[in-house]
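Written below as structure tokens is the structure these notes are about.
With one protein chain held back, the other chains of the complex are shown just where they sit.
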Amino acid sequence: TLRLAVTTSFHNSGLSDVLLPAIQRDTGIEVQLLVVGTGQAIRLGEAGDVDAVLVHSRKAEEAFVEGGFGTHRREIMYNDFVFVGPSLDPADIANAGDAVTALKRIAQTKAPFVSRGDDSGTHKKELSLWAAAELAPEQSGRWYNAVGAGMGASLNTASGLEAYIMADRASWLNFGNKQDLELLFSGDPALFNQYAFIPVNSARHAHVKSDAVMRLETWLTSPVARELINGYKIAGEPLFTFNATP
Amino acid sequence: MVKHPMSVELEQAIITRRGTQLLGPIDLSLSGTGFTIVLGPNGAGKTSLLKVLHGVTRLSSGRVRWSVPDKEAREAQAYVFQKPIMLRRSVRQNLAFPLQLLNFPKAEIAERVTHWSGRIGLEDALNRPATRLSGGEQQKLALARALIREPQVLFLDEPCANLDGRSTLEIEKLLLAASTAGTRIIMTTHDLGQARRLASDVVFLLNGKVREQATAQDFFSAQQTEEAQAFLNGDIIE
Amino acid sequence: MVKHPMSVELEQAIITRRGTQLLGPIDLSLSGTGFTIVLGPNGAGKTSLLKVLHGVTRLSSGRVRWSVPDKEAREAQAYVFQKPIMLRRSVRQNLAFPLQLLNFPKAEIAERVTHWSGRIGLEDALNRPATRLSGGEQQKLALARALIREPQVLFLDEPCANLDGRSTLEIEKLLLAASTAGTRIIMTTHDLGQARRLASDVVFLLNGKVREQATAQDFFSAQQTEEAQAFLNGDIIE
Amino acid sequence: MNEIWAGIQAAFRLIVTLDPDLVQITLRSLQVSLSALVIASAIALPLGTWLAIRRFRFRRLTIATLNALMGLPPVVVGLIVYLLLSRSGPFGVLGLLFTPTAMIIAQVIIITPLIASITHQAMRELWAEYHDLLISLNTTKRQRIWTLIRDGRRTLLTAALAGFGRAIGEVGAIMIVGGNIDNATRVLTTAIALETGKGDFTLALGLGFVLIALALLVNFAIHALSRTEREGRW
Partner (left out) sequence: MNEIWAGIQAAFRLIVTLDPDLVQITLRSLQVSLSALVIASAIALPLGTWLAIRRFRFRRLTIATLNALMGLPPVVVGLIVYLLLSRSGPFGVLGLLFTPTAMIIAQVIIITPLIASITHQAMRELWAEYHDLLISLNTTKRQRIWTLIRDGRRTLLTAALAGFGRAIGEVGAIMIVGGNIDNATRVLTTAIALETGKGDFTLALGLGFVLIALALLVNFAIHALSRTEREGRW
């Protein structure tokens, strides 16, 4: 058995339910998923409590490898972020040209916006977009709600508040409590979300099962994985794009 | 204070606990006035009988019937338990409690508390926790707490068991005065001398049943049953 | 059973509670044998004195000194409290308890339990919860539970207060027999007749102090203090 | 182990510098938990006492149910309160979701069974002691309940403190109904959960120790108060 720390957004997509049985079948490895926030995932890797991590926060990943906690970073696939909001769309972001414009409109109308506020990959992406829009919403009042929670909990809050929120597509499609929320904006390349696999360094933590991790990595980058990842759909929509270089 | 004498009747009264019958069947009628002493060896059912009459223990079958409506009957009664029950409060608050329940005005309460604490010699102990009093002091307090309501019917379950000689005599005087003034008193005691001094009539219990009911004079001079004779001679152990 | 008589001495014994002194200062010495009766009105401090001698109440100042090492002294004593303390168990388990603590063999325990339940007339009640016994039955059970250990020193705090005449006489016989066999008995009572029947010597307490200590003969025939005279005449209320 | 030590240091730093954010969420924690405690006690103390003195047909069943409700999972309570208060729920118009009021409601539901159960248990003994006297004095139900609560108040302290403990440390329910919104509904426990998710264990532990210190403080204060009230046992 192998322990792999993944982020909530990955797990919420449901892709793991497809991949794990296939991995077990092909390689004989039983993968145990620890579904946690990005920061916590990295932290688990540093402590050697998991054998590998699969996350989506490039800076944190690179720091992790540089710190000698991980052996290397291997890109596997990407999906994208979407903007979700009340179906009435008071800020009219559905017709925005790009993500930055969408955010500017939300800020202008002061329509309620929910931010993960938890330093996760998704949150960091959102912050970088605000920065690109040259806005500092944390200081700008009550419409901006930093909820400090996981993707699902934040979506629950957003549907309770009828607020805008940035989510990853997988979490959104799998989310059951949509109420009045709708997917309003997506497609800007700035919203792409790269997932990478990082084995924990066995030089640091001798108990890490590097053999199995290696086999897992090989499998994740194999054509079988490509088929499964690209072929995974919810409601007819593909969620992930495989982009590992073999 | 006394409006009209209350009388009570028991009809086929039975108490059963875990399949065994601890009291009855008892048919008993206590008329409107007087000082009834309930006698009998340990475990005869004296306490059970008093509690049934007062209504703190329910009958398993049979009936208790007071001559006035139940609510009125209950309000007119007071009971002094064999093991004094002390509220976890000061002596003063214990005395005041029954009056507070009846919404007496504060001044009246204070006055009666002072009066009764004096009569039982606890005027200096008013602010002490009642649960810390000596055995005899607790018994006196329980008695005063019952009398402070000026009940028409008074149940006393061995009220002098832990009292010294002098206190016993004081209490007996008090009780006789109350009885003369019309309070109906129903009391148990193991002190036969006390029974002779106080009783106007006697109920003699044995094994949960009434074996004899008679005026005090008749009972102490000419018992009808052998058991009662044996009891008065100190021969009955069960 | 009895190895050697144990005696006890109190030196300047004082108990203070919330600033007021309820006992003492007392200097008292109880010699190795006999039947000591502690007399005194309610609240005089009889219970407190017994508890101090036995060691369940600590002195605020002063000392209790037994003639044997403390541990040995404690093991040889038993106490019957004024308000019987019933374990929330069956009568049988109450009787067995002190023996179980001493790791007696089961057969021995069963035998003694049968013996003592018979002597107090509770052989049919062995499986009933002790807390449900009548007042007198509880007192007898507490007494049997103390005697079942065959103590060398026995403290009794008004052990017959709730007993009927016959039981009282039975218990007195039992106690006299034990005393004759060498058990040191220290007992309080409000029944002066009982005191006369049993006492070999008397300690008379008043307001927390020893007012008189004498042989029974001396005490009942020629009291030295006025207070003791008044007490025996039933004149002392406090 | 180093992290635990670092956490203690972080707690010290937070307290010593009187970090304004910390002060705010600490006060909010206190406000929410104490409000919930007061409301829950007002319900649970009489209820538990009433259960101790009443004999009715389904008494044992009721008590077993009450005991079982001590195991109400906070997340489920949170969900149900969320559904009731959400815009599309029956009480949506009140606009209570994601406010401290919603958090108080959820906590009241969680701690009331706990306080009532402990109260019931504590009051049974006192009722057994007082039973004959209170029946004899012809008291009303209300008078009986009040007398028991008054004279048993010292033993009820544990019930209230258990309720407070559960409330102050609870996170599952208030996360859902409060939303952990910065400057609005963030309290110590939700902040701790947040920092844990971020992997900032030092800060999480620091906040945790602040919370524990707070609980200690409240308990000492209550004990001190109940002590000065009157010395000794009654």
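Order as written gives the chain letters A, B, C and D; numbering starts at 1 within each chain.
Methods note: contacts are C-beta pairs under 8 Å (C-beta built on N, C-alpha and C of every residue); 3 or more make two chains touch, one makes a residue touch a chain.
Every value quoted in this text rests on a predicted model; they were computed, and no experiment measured them.
Peer 1: By the document's own contact criterion, which visible chains does the hidden chain reach in the full complex?
Peer 2: A, C, D
Peer 1: Given that one chain is not shown, which residue among A:96, A:114, A:153 or A:184 touches it?
Peer 2: Residue touching the absent chain, from the options given: A:153.
Peer 1: Of the residues A:64, A:130, A:144 or A:175, I need the one that contacts the missing chain.
Peer 2: In the complete complex, the chain left out is touched by residue A:175.
Peer 1: Take the complete complex as the reference. Which residues in chain D touch the chain that isn't displayed?
Peer 2: Chain D touches the chain not shown through residues 1, 3-4, 60-61, 63-65, 67-76, 78-80, 83-84, 89-90, 113-114, 117-118, 120-122, 124-126, 128, 155, 157-158, 161-162, 164-166, 168-169, 171-172, 176, 188-189, 192-193, 196, 201, 204-205, 208-209, 211-212, 215-216, 218-220, 222-223, 227, 233.
Peer 1: Please identify, in ascending order, the residues of chain A that touch the omitted chain?
Peer 2: Residues 3, 8, 12, 32-36, 46-49, 150-153, 155-156, 159, 174-178, 205, 207 of chain A touch the chain absent from view.
Peer 1: If the missing chain were put back, which residues of chain C would it touch?
Peer 2: Answer for chain C: residues 51, 54-56, 74-75, 77-79, 81, 85, 87-89, 97-98, 101, 129, 131 touch the chain left out.
FYI, only the chains that are shown with their structure count from here on.
Peer 1: What's the fewest number of moves from chain A to chain B, given that each move must go to a chain touching the current one?
Peer 2: Step count on the best path from chain A to chain B: 2.
Peer 1: Would you mind pulling out the distance in Å between where the CA atoms of chain B average out and where those of chain C do?
Peer 2: Inter-chain centre distance comes to 28 Å.
Peer 1: Taking each chain's centre as its mean C-alpha position, how far apart are chain C and chain D in Å?
Peer 2: Each chain's C-alpha centroid was found; their separation is 49 Å.
Peer 1: Provide the list of chain B residues touching at least two other chains, using ranges where the numbers run on.
Peer 2: none
Peer 1: Hey, what residues on chain D touch two or more of the other chains?
Peer 2: If we look for residues of chain D contacting two or more partner chains, we find 232.
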